[in-house]
Structure formats: structure tokens, C-alpha cells
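Structure record follows, encoded as C-alpha cells.
Every protein chain but one is kept in place in this view of the complex.
Each chain gets a letter, A, B and C, in the order it is written, and its residues are counted from 1.
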Amino acid sequence: MQTFIQLSATALQIGAVYVLFSLGLTLIFGVMRIVNFVHGHIFSVAALVVAYLLPALAAGGLSAPAAYVLASFVGIAVALSLGALLYIFGFRHFQRDLVGSFILSIGLVLLLDGVLLHVFGGAVRGVPEIFPGRVSIGGAQVTIQRLFLCAVAVLMAVSLYLALGHSRLGKALRAVSYDHEAAMMVGIPYSRIAFLGFMIASLLAAIAGVLLAPVTIVSPVIGTDYLIKGFIAVIIGGLGSVPGAILGSIFVASIETFGSYYLDSSYATLAIFGLVIIVLLFWPKGVFGRG
Amino acid sequence: MYTDTQPLLRVEGISRRFGGLMAVKNLNLELRPGEIFGLIGPNGAGKSTTFNLISGFMSPTAGKVIFAGEKLPGGKVGEASKAGLVRTFQHGSYVRSMSVGDNIRLGTLARVAPARRADKVRETAAVLGLTEILDELAGNLPHGLQRLVSIAIAIAAAPKLLCLDEPLTGLNETEVATVLRVLDGYRQSMGRAILLVEHNMKAVMKICDRIHVLHHGEFLAAGTPLEIQSNKAVIEAYLGSAHAT
Amino acid sequence: MIIKKQLKSGAAVLALAGLIAGAAQAEEVIRLGLSVPLSGAAAVWGKGAEFLCNTAAREIREGGGVSVGGETYNFECLSYDNKYNAAEGTKVAQALLNREGVKFIGGSLGTAPVQALQALAERQDVLVFTVAWGASIKGVKHPMTFTQMNTPGEILPLLIAYIAKEHPEAKSVAMLNPNDATGKETETLAGDIWAKNGVDVAASDFYERGTTEFQPIAARLASLKPAIIDLGATPPADAGAIFKELDVLGWKGVKVVEVGTGADGLKATGGDAAEGVYMGAGVTFEGNAATDHQKAINEQAKAQIGESLNAVQIGFYDSVYALKAAMEKAGSVDPKIVAEVLPQVTFKSFYGEEVGFYGKELYGRDQQMRLPIIVTKVIGGTLAEVARLKP
Partner (left out) sequence: MDKRFTLGLWLVLGGAALLLSLLIQDFYLRSILNLMAISALLATSLRFVMLMGELNFALAAFTGLGAYSAGYLSTVLGLPFGFAILLAGLITAAVSALFGAITLRAKGPYFLLIGFAFSEAMRVAYSKIDAVGGTSGMVGIYPPRAFDDWLPFVVVGTVLLLLIAFYLVEKSDFGRILFAIRENEDVARSVGIRTYLYKVIAISGACFAAGLAGGLHAFVNQVISPGDFGYLLAAFALAYVKIGGEDFFLGPIVGAVLLVALSSYALGLGGDEHFLYGGAIIIAVLLMPKGVLGMLGKLRLKAAVSNDKVSADVH
């Protein structure tokens, strides 16, 4: 029982991050019908900036939390401007062009790999703990840091969910992702909505980046692992579906956690891929995917 | 065993529900070999849905479709076309980046023996008067000709029943005349039946042997063009739009 | 169209090769090829290796070069990115050997690409230095291959014996290794040696490189309640992250990263949890153990690659001096002759000692640098040398 609680807690913690990722991916797909492979790099940039600035700021005499918050804002800003650049000079021209946009994103992945390596160097950067200490939840040990991470992730997920449901922007986003031509006919400014959707997704990735910086290994290649898991989550949940993304993420995280506990983590990785195939056997468009 | 004296297509009480909305309600109709059968009705009357149900692109929530004596499994396009029921689509059903010849050939690929395909393409092109432009790229043709190509693809599949989904939309007078001539020619030369869904009343009245009118997904009237034109209910349904066009 | 392109590229390649060759003749340069990862996760290792090869070459140049039969030669390092896989390793090998006409490989990193390099090098009698551990790479079948750093075969027996002696109360160990060649290599050896030292192996797992979430792995390790957790060939950064999660789960015990190469990554991700970790391939430049020469070069390295040097990279410094010694003793720059002489020479290693080659009993050939096994431990947040074991 003890173990089970611990593992579930772990699964939820990891899942929370995947949620932030897959929400972004599913949002971009829903609105623009594109598969964005550079999404992971937006995340990496945010994390790298934090890892870069934090020590400097802390050395500059700021208290850890203050320095962290400041660094995070910079990190998010940088990541967002990268996102905007990618959209304006790239993806804007590839709306609803699955193959074209994908090829572009692959090119960008390769390019940014090189750029990040140059700008930040390959060395792993450490980020001091911001909120030290841990709590015991039903016997499961969880760091405050992780708790904070989860809280924000859940907050983002919920608010996005509500926003999509109720706000005007949300309605527009949904309308566009349901049938963009009809949406345009009723006067929804498609290109602006697409841009907003892309930026919201980038924001989610950036937030994930700054949240993870203190708890994980920050290096230029960190984004890929999360990207792959995020994509698997949305495939399972169904592209374009918000609940699908959330459940998919939790599912992947659980397999990863319980798998690596009872088997061995490299088999867990295999198991995840295996399960995707099985899911597709029964739900060709993912569990919540629509035609 | 199916014989030409029986109806070619019999639709028995098919219905289709979308959530709360009944798009087609308990519809029956019979289509005889060799006749041109018109299916008309104001916008939203459920013509297209009926069309999709018959051609297997949609499965009915109730009722069945019997074609050439065999019951068609609902929602199975392959089965319908294998049996010889071939349809076109409202928004041009052809491949832009292929030549007219290749487009027509596409029609033959499933239902015509490889050896006969070339001839079949030639015949079809002749019937539709496309022989001159076989090498043109379908995408570069004027709208009217593209419509003809769509029909040609379907005809090349040697269907027992040719189902045309609003083939005249967006055509000018002369183009309409051409298509009608082509359809008549097809019926003459091949003696095959046509199911026609169309808005252009004048054309429908001109070419159809019998007409079936739908309104709000339900049967409204049936009969020869003359009967239909003088049918009060129909005229009301259309608010005279039948005469307007 | 195809042909034109090929001729073009072909001609250009030839021209390029010709140019370099010509240059080489002019100033008696011996080019040392390096096949190392310069991109991706392991980029920093490759860059460090490149840096140290160049450093050694520069020192030798300033010291008057390599004198062979009256001629004076100088070294020049040529490093290509092998991306840690065999396909790229083959491209690199082709480029180094068949395009640049390199006769000496100053160092190579990554089992898969090194195997690809060997396949080509041995047919052309090219001398290969490598830090790769795969047992398949060593031995009599590979007379032209030499190993330029301590590998599990050297480290584990001494290190594990030392730790067992230091912690006689610790009787169980849980092992974790990355699911790659080095990990497999380490795991098989370590298992037996722990057993030999009376420590029983509770479990031995593998994880995928590139993993970023280590909580599940930590949870499993902690659940076994071992006295020792041995992360074998786990890269320092990953090891740090794992110890951190273990700390969260409240596991306390002896922490070992047998072939852990550096403390920076460990501290970066592990924070305080890195305290007390033993490493068998770590190098420290703190305190009086380190020479000024080491400190100076380490500072330059930090400035250039952002991390202090580790044992893997240092191998690329030593190999250059080993070659110098061998060439001068042999009075020849022919790789075959140099390879025959190499086992007999000694040279001053980066670690300070004068070292030679050994390994006959283990590998059937003296092809292993006799480097000291330096046991380091994180004490008070810094890496300290706690023992220097002579093989």
C-alpha cells in the first residue's frame, strides 16, 4: 500500500509535466492542424535560461525564491519570443499543411540543437533547490518543489479547460479547431486565433521549463524526452482533445512509474510504445479523437 | 436471381438520425432499370443524406437498401460500388493533378478488366466528348469540363446505376445543355439507369422520367415531371422557386 | 545530373585532401584523428577531449616537438563528430583514414562508433587509442588498439575492495546502469566483484539514456533497502538526480558511482544529496594533491567547455605523450612499428606519475595505460581524493 501511494504520487508528479506538454501539442494541432516538433525546444530554452541566470542572480545577492521568480520571468519571455519568431517566420505559412509544417519543424529542431549547444554549451547545469523541504502525503514522500510544480500544472490545465469552455477566445479556438472554414465565415479572425493558440501552447511549454529547471537535469537536449512522451500522450488521448491530452499524460506517466518499479525502466519505455500500438488497434484516432 | 423486370434499386424505410435531428425519416423509393430518376427538394430536405445512405458513405439508423436484388450492407462504400452503384460528389469528384485520360482510367481500375481499360476510357471519353482533351491536366480545365470529367470517371466504372450528386451546380446554360445531352446519350448508348440529385428544376423536369420530392427528410410527392410541377404541396414547399429557376 | 554532382564532390574532396596532405609535408605534422561526440548529450566530453589533445600537442610543440631520426615532428589534432553511433562512426572513420589519410587515432569515444573505426583502421594498420570499454574492443584480436583510460576491468576490483574494507557493515548492494555498452560492461564485472567481496547483489537494473524523470527508478532502488547503492557507469548528472530522489525517499547508505568521471554534474543535479558519493574515475583539482600544471589547464578547460576535466577527457592528453615517447623510442612514425614499441615505453601522464602499459593477464596484450586508480569522495560539497590505488 505504502509503495502504491508513493508510486501514484510519483506518477501524478511526472504526469503533471506531461500534461503541460501534451496540452500545448494538442492545442496547436487542434487550431492549426500541424505537428510541432520544436515544441520541446521552447521548453528547453526556458529551462536553460533559468539554469543560466539563477546562479548569477543568487550570487548577485537576491534570495533564492526572488532570483528564481525573476529568472523564470526572463526564461518565459525568451521562450515566448522564440515561439513568436517560429510562428511568424515559419508556421504561419504552413497552417493546416501537415507534411510541410512537420518538415519545417524537423529543420528547426536540427538547427536549434546546434544553436542551443553553442549558446549554452553541452555541460549540465545545476539549479539550487528553491523551496527546500518535503512533506509526507499518506506516507508518500514529496518535495515541496514537486508539489509546487504539480499545483501549477493542475492550475494551468484547469484554467485552460475552463477558458476553452467559456471565454470568447476559448469558443473561438474550439470553433476553429472544429471547422475553421465555418469559423471564418462567422467572422472569427482565423490567423489571429491560430497565433494566440500557438502562443498559449508555447507559454505552457515555457512554464513547464521553468518549473522543471530546479528538479531535473538541465541540458540542451532535455526537451526531446518530454516531447516524445507528450506526443504519445496525445496520440493515446486523441489529437486535439484536451481531456484526451490530460488522461493520456497520466496514463503514460503511470506506465513509466509502475513499469520502472516492477520491471526495469528501459522495459517500461518499451511498454509505453507497445501500449500505444494496442490503443490504436481499438481507437484508431485515440480514445477521445474525433473524425 | 435478379431480372430486369424487378426494380434496380429499392429503398425500404431508411432513416438517419444525427443526434436529435432526423435528417431522413422512413423513406421508401423504387428505381427501375434504364430510367433517369430525380431526387429533389428544398435545401436541407435530406437529399444528400439519402444519397450518402444509398451509396454506402453513411449507414442508416433504420431501414435497408436493396440493389439489383441484393441487400447492401449499410455504410460499406466498397460493397455498393462492387455491386455496380457508383456515385459522384457535389464538389467535383476528380483528381486535379492527373490528366483527363488518367482520371477516366481511374474509374475503370476496380470494375473493368485490365485488357479492356484502354477501350473503356476511349468509349467513355467519346460519349462525353472529352476525346480531344485526354492529355489535359484536369486541374487546368474550366469548371464545366471538370464536371464532365467527374461524371466520366463514374461512367468509366461501368455502373449499373449512376448516382449524380448535383452535377449541374455552377454551370452556365450551354454547359448544362451539354451535360444533359451527355446523360441522355449515356442512357441511350448504355441503357443504364441514373439517380439524379439536383437543384436546377428546369433541367430535372427536362431529363427525368420520374421524380421523388423530399421535404424536411420526409417523402412529399412522387410522379412524372408534369405531375410534380402541378403538385400543390411541392409548389408550396418550394414557394414557387421551382418556377423561378 | 547525378554524375556531375558526384564528380564535383569527388574532385573537391580530393582537392581538399591534397591540400592538407601538401601542408602536412611542409611542416612535418603528424595529424591525430579524434572520433568523439561533438553534438548531443555527450558533446561536452568530446569538446573536452578535443581541448586536451590540442593542449598536449601545443605543449609538445613548445617543448621542441617530437624528434625522430633527426627529423622534428609536431602533432595536430583533427576531431570529427561521431554522434555516438556506428553509422556516423563509419563516416568519421572513412573521412579520417581515407580522406585525411590519418595514421594515428589520438583517441576515440563511444563503443559503437569505435567498433566502426576499428573495422576500418585495422585493415589499414592505423594505430587506435580509445576510451571505449567494450571488452570486444580489446585483446589480441586488436593489435593496433590501445586503451587510454582506466576501464571497469582496472577500476572495479580495487575500488570495490576498498569500499568493502571502508564499510564492513554494508552487506547488500543495489546496482543501476545506463542501458548502453559501458553500462552493460560495468554491470557484468561489478556483480561478480561485489559478490567476491562478500556483498550480495539485491538487484541490478538498467535505464535508458536521456531519461529525465528518475523518481520511479529511485523508488525501486530504495524499496530494496540496500546498504550500498552502486550507480556503476551512470553519468554524473543522472547519478546526482537519482541520489537526490533517493534522499527524498529517505534512503541513507553508501553511495557509489564506480566509474563516475566528474563531480560537477553530480553536484549540479544532486545538490547536497551528492555528499559522500564514492567515484572510481573522478579527478579532483582541489587541494594540494593537484599540481599547478593540472590546475592551470583545468581552469582553461572550465573557461572553454564550462566543466572541469574528467578522466575520459584526460585520456586524450596522455595518448599524445604516449605516442611521442613511442615514436622517439622507435625512431619511426610508422604506425605498425610505433604500435610494437608502445607497450615498452613509459611517459609522464597528466596525473603526474610516469606510467607505461599493462594488461597482458587480463586482455592478453599490454594495451592498457597503467594509470593510478584514484578513489574520490564528495566531502563537504567538494570532491576529495581519498585514496590512490596502484594497479
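The working rule: contacts are C-beta pairs under 8 Å (C-beta built on N, C-alpha and C of every residue); 3 or more make two chains touch, one makes a residue touch a chain.
Not measured: the values here are computed from a predicted model.
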Displayed partners of the chain not shown (whole complex): A, B, C
From B:Met22, B:Val77 or B:Met190, residue that would touch the chain that is not displayed: B:Val77
Among C:Gly89, C:Gly107, C:Gly280 or C:Pro372, residue touching the chain not depicted: C:Gly89
From C:Leu32, C:Val66, C:Ala116 or C:Met149, residue that would touch the chain that is not displayed: C:Ala116
Residue among B:Ser15, B:Thr49, B:Ser93 or B:Asn200 that touches the chain left out of view: B:Ser93
Residue of A:Ala47, A:Ile235 or A:Ile250 in touch with the missing chain, whole complex considered: A:Ile235
Of A:Val109, A:Val154, A:Met184 or A:Met199, the one touching the omitted chain in the full complex: A:Val109
For subunit A, the residues touching the chain missing from this view: 29, 35, 89-90, 93-94, 98-100, 102-104, 106-115, 117-118, 228, 231-232, 235, 239, 266-267, 269-270, 273-274, 276-277, 280-281, 284-286, 289
Positions on subunit B contacted by the hidden chain, ascending: 55, 57, 77-78, 81-82, 86-89, 93-98, 102, 105-107, 109-111, 114, 117, 137, 140, 150, 153-154, 156-157
Contacts of subunit C with the absent chain, listed as residue ranges: 1-3, 5-6, 8-10, 12-14, 16-17, 38-39, 43, 46-47, 50, 79-81, 83-92, 94-95, 97-99, 111-113, 115-116, 119, 134, 136, 179-181, 183-184, 208
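Convention: only the chains that are shown with their structure count from here on.
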Chain-level touch network, classified as line, ring, star, complete or other: other
Chain at maximum distance from subunit C, centres defined as averaged CA atoms: B
Intercentroid distance (Cα basis), subunit B paired with subunit A, Å: 49
Length of the line joining the C-alpha centres of subunit A and subunit C, rounded to whole Å: 35
Shared interface positions of subunit A, touching two or more other chains: none
Partner subunit A, residues of subunit C touching it in the complex: 39-44, 47, 179, 205-208, 210-213, 215-217, 219-220, 223, 236-238, 240-241, 248-250, 264-265, 267-269, 271, 305-307
Contacting residues of subunit A [partner subunit C, same complex]: 3, 6-7, 10, 13-14, 17, 113-114, 117, 121-126, 128-129, 134, 141-143, 212, 216-217, 219, 221-222, 224-226, 256-261, 264-266, 268-269
